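The other protein chains are all here in position, but one chain of the complex has been omitted.
Each chain gets a letter, A, B and C, in the order it is written, and its residues are counted from 1.
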Amino acid sequence: MGSTTPPVAEATAVTKRFGSTVALRDAHLTVLAGETHALVGRNGAGKSTLVSILTGLQAPDEGTVTFGGEPAPRVADRDAWRRRVACVYQKSTIIPELTVAENLFLNRHAHARGGLISWRTVRRQARELLETWSVDVDVSTPAAELSVEQRQFVEIARALSFGARFIVLDEPTAQLDGAAINRLFDRIRELQQQGVTFLFISHHLQEIYDLCDTVTVFRDARHILTSRVDDLPRTELVAAMTGDADRGAAPGGRPRPARTDGTAEVLSVAGLSATGGYQDVSFAVSAGEIVGLAGAASSGRTELAETVVGLRAADAGEVRIGGRRPRPGSVPAALAAGVGFVPQDRHHQGYVPEMSIADNGTLTVPERLGPRGLIDGRRRDALAHTMIDNLAIKTPGPGQHVSGLSGGNQQKVVMARALANDPGLLVLINPTAGVDVRSKEFLLGKVEETADRGTAVLVASDELDDLRLCDRVLVFFQGRIVGEMQRGWHDHALVAAMEGMDLRV
Amino acid sequence: MSETTETTTTTTVPSAPAGARPVRRIAVARLRDLALIPAIVVIAIVGQLVNPVFLQTDNLVNVLQTMSEMAVLVLAETLVLIVKKMDLSLESTVGLAPGIAAWLTVPAGAGHGLGLLPGAWAVPVTLAVGLVVGAVNALFIIRFGLNGFIVTLGMLIVLRGLLTGISSGQTFFNLPGSMLYLGTTEWLGVPASVWICLLLFAAGIVVLGFTSFGRSLYAIGGNIDAAKAAGIRTDRVLWTVMVTAGLLAALSGLMLSGRLASVASAQGNGDIFTVFAAAVIGGISLNGGKGSMFGAFTGILLLFLIQNVLTLGGVPAQWIGALNGAIILVALVISRITGGKAQD
Amino acid sequence: MSETTETTTTTTVPSAPAGARPVRRIAVARLRDLALIPAIVVIAIVGQLVNPVFLQTDNLVNVLQTMSEMAVLVLAETLVLIVKKMDLSLESTVGLAPGIAAWLTVPAGAGHGLGLLPGAWAVPVTLAVGLVVGAVNALFIIRFGLNGFIVTLGMLIVLRGLLTGISSGQTFFNLPGSMLYLGTTEWLGVPASVWICLLLFAAGIVVLGFTSFGRSLYAIGGNIDAAKAAGIRTDRVLWTVMVTAGLLAALSGLMLSGRLASVASAQGNGDIFTVFAAAVIGGISLNGGKGSMFGAFTGILLLFLIQNVLTLGGVPAQWIGALNGAIILVALVISRITGGKAQD
Partner (left out) sequence: ASTTSAGGGAGAQVVGVDYPRSDTDFWNSYIQYTPQYAKQLGLSLKTTNSQNDVAKLAANVQTFVAEDVKGVAMAPQDTAAIAPTLAQLNAKKIPVVTVDTRPDTGDVYMVVRADNRAYGQKACEFLGTKLGGKGSVVMLEGDLASINGRDRTEAFNACMKQNFPSVTVYGEATNWDAATAAQKLQTDLTAHPDVKGVYMQSSFALAGTLQVLQQKGLLAGPKDPKHVFVVSNDGIPEELKDIAAGKIDATVSQPADLYAKYALYYLQSAIAGKVFKPGPTDHGSQIVQVRPGLLEDQLSAPLVTADGGTYGGITSLTSTDSSLWGNHLG
């Protein structure tokens, strides 16, 4: 750290409070020119808060930010900030009502003679920009119609198009599948070569080792350490994040008894088809078994899982749960048949932001809260306390609104709800998106525990960590099951299968 | 928002020390409900200084009686707003529902009616009209997916027009006894309409706060997709809410007709404005999912207390309006200061 | 509301067939703007059948003239709604702004004025009042973070009350010539107010569609955090919008006073209802970030055409209301069918 040039960005003694929450306490961060600097920490450690301070969205309560040794611009002077730093925020900054083209060039539209916006030029520029990212969307589409992945690329493409020499990426990969991540990394490496500096936040530690030079760990609103990535083995990194050194085993390592034979079939899917989703899918899951549905973003695995839980209806085929045939397309029917599930996008379908943890967690089990639709507040809070304890949700109490939790903790609330009705079948779609390592272990450990108690589990995900604990994995490609892998598969074989390449099982 | 306490020193994730915390949390939640109480207290003190009549039981009962019909409307609108819909047509139902009942039951001649039905039918007809209006709104909004503001605005104009049409703009009077009952009877020395209003609000507080049906309203208003994914039959709940609102508006109209012993063709006109004002001032969000029944009640109470104090204070007629508005603004600022971000 | 939604339903098939899309997309965007055109055409045909006077230039100019003041209000409210705020107080500004000007300039005696200022001051005073009202609203809403609905509701009552107060409820007559100009002059044979209204809308279309300032309104209404992140000075834009709205309301009041050659103490009362109706029917969303100026214009045009046809048709007075509402509802259904989800 003995560089002669001043650091590209430096935050010193930064403190930021939200009401009684201290999001950052006397934190510091130094990002040197040309490096790719990783910022890691558990959910709620204060990473995103630091990002918003570094990019001028929020002013710190105490402390200073400098760029290249110069004090940061005034908070009001957004243009000055944007010349110094570009950012992909964790929270989407896409405006759904506006077109893709306009989102890309918002507040910097091309103007024609006469000072009016030239939409033709804006669209052309947008098309060119997206072409370089091989994102094939019509730039006149309202952003609301984009898929999660497309939206994420629009954000990334926009951030990188400002020409800033310092770029912050707050969990850019959380919503991307393997191929898309590779595309992003290729591009980042290109820019690294050109000397662009990155601050990179991710809960996928492997990405840190693949991409970054330096890593800073935050824990509980404080700076814990900064080190060369090469000098910090994975176990030490995790220990620094979590504060305890003795754990670190990856999930799914435990041997599990095979459950495929003898036990009752909990879920059976027969000849299921839906146009635009999947075709002629059949499989079964037994009690105590964990089955993975793997595949790229548009392979149909998510749609299939959503059909099982009643969020969609299939065009043909049938779903049996615990021997019953719940009405297709009805979530209440699926719940009644004993399904618990974690939906794909927690913001969209997972929780009601302005309701408490207790209310969100017990939304699916009103019958457990009191007789005849009445709610006994004490029973509800007791139930919620159990959830908070079981899943280690970081909150002052069950009355906290979910909107005030960090992303990982929000995910835990959704998970808690899925487990609330003691499901016979647990369906998880991307269950650990945006969740930190230790919480991920926690959640996946809970899944195994649940399975051990006899629940059938279906995991639809493209995260290898999620899939590793499965007894077997069904690989989807373009809406069809193209293969099945038993426990003990190799990562590259699964990845290849998900990409539609030849299977070598 | 922002109510996490400092857990920075503990490294392991804490299992929320259950003792003191929840109490504080409940206190905060209560505070939001009680945001208007300081403003109401100030008004009460000012009222008492202005005119010692103010705090007399008679006067307070008067205020409650005068506001009872409007309060029932506020209750109805609160339900609708919590599920993130709007119902402007409530104000027309207040006139149309008892209007149709009067038209059908009042003997031809004296009171402009047709006299087609015996008087005992009046109350069921009134409520049925409210039910039908609510169902038509629900059909357009929930079934056909039209915008609630527009549909109920159209309905407001249609229904108001219908009443003008059937009454030729005249007032129905000589109403059957059954229609007068709620507006004229006293139970235990207090007007029936006051009891009904208070009981309905008590029921509203219980349903919204302590039943899973009530909670599903908040869930739908807060995030309808999440509510669906949580197995709430959202359409069914929305239908129930819209139809209940229509029914409550009809009841409100019945109470008002009873008190005034007539149905004017303009009955209810312009009320929706006050209704929205009361609900929003009382902390109900136009964006759905927020606010409590008790808050809504304090909202309408505040507005009527201000009116009462201005009347007792004998403000010159032409300055009543300005003063009324100024006091409302000040009350809002007070509740903003005492109740935090309650109004957002 | 934060964060973007709408993800689960779209299947990620990223390779959009690039050829046909842009055309279709522009067509859809246009369609949404034009959603009310079919309804307007139907009304025009019906109007012509009802009374051949309908399509005469004179009659159409009449319609444009009578709607011009209200249309300017709709324009103002559209700006405010797009940034996801509300301004109910516009209707009071319509009365108060010219009211204060008249009060200060009309000679004492004849028309209840004070006669403190020469007549030439009337127009600047009117506009200044609009500006001040807009600024006060902005101060409460943007600076102090109070809820826009509540603040402007309070302001509505205060301002209306102020006008009643200064006028003692009486009408100001004998306005200075400068105040009459806009309401009485013709330019190229068409009333000045029609020109002003059309020019303002043309300007509105250009500003909203083709300037960075205009686009920033949509960005703020769509997602204010994202707008901030994109470097838009959101507070400044919001101030500009609120103040402009006040100014436009004052202008609207000036035009109305000019046309009626007087300022009644009830001038503007109740207008805000029609204004919201026109804007929302015209496709402006109460949730911000959506809708176009052209759409808003078709909204108010539709409402006034319906009124005109009903008047020309000689519908019995007591059925005008019901018919008016029914036609509005039908028009909405037509535009729903032709324009897709235009109303949501």
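Keep in mind that, in the parts below, contacts are C-beta pairs under 8 Å (C-beta built on N, C-alpha and C of every residue); 3 or more make two chains touch, one makes a residue touch a chain.
These figures come from a predicted structure and were not determined experimentally.
Every shown chain touched by the omitted chain in the complete complex is listed here: B, C.
When the missing chain is restored to the complex, the residue among B:84, B:228 or B:259 that touches it is B:259. The omitted chain makes contact with just one of the residues C:38, C:115, C:169 or C:209: C:169.
Annotation for chain B: contacts to the undisplayed chain at residues 51, 53, 56, 58-59, 62-63, 66, 69, 164, 168-174, 183-184, 256, 259-262, 264-266, 307-308, 311-318, 320. The omitted chain makes contact with chain C at the following residues, 51, 53, 56, 58-59, 62, 65-66, 69, 109-112, 164, 168-171, 173, 183-184, 191, 256, 259-262, 264-267, 269-270, 307-308, 311-312, 314, 317-318, 320.
In this text, only the chains that are shown with their structure count from here on.
Spacing of chain B relative to chain C, judged by their CA centroids, is 29 angstrom. Shared contact sites, meaning residues of chain B that touch two or more other chains, fall at 225. Residue positions 311, 343, 348-349, 353 of chain A are each in touch with at least two other chains.
Interface of chain B with chain C (complex): residues 144-147, 149-151, 153-162, 164-165, 167-169, 225, 270, 276-277, 280-281, 286-287, 317-326, 328-329, 332-333, 336, 341, 343-344. Contacts from chain A toward chain C in the complex involve residues 55, 57, 76, 78-79, 81-82, 87, 89, 91-98, 102, 106-109, 111, 115-117, 119, 123, 135-138, 140-141, 143-151, 276-277, 297-298, 302-303, 306, 311, 343-345, 347-349, 353. Of all the residues in chain B, the ones that touch chain A in their complex are 1-16, 18, 21-22, 25-26, 29, 210-213, 215, 218-219, 222-223, 225-233, 289-290.
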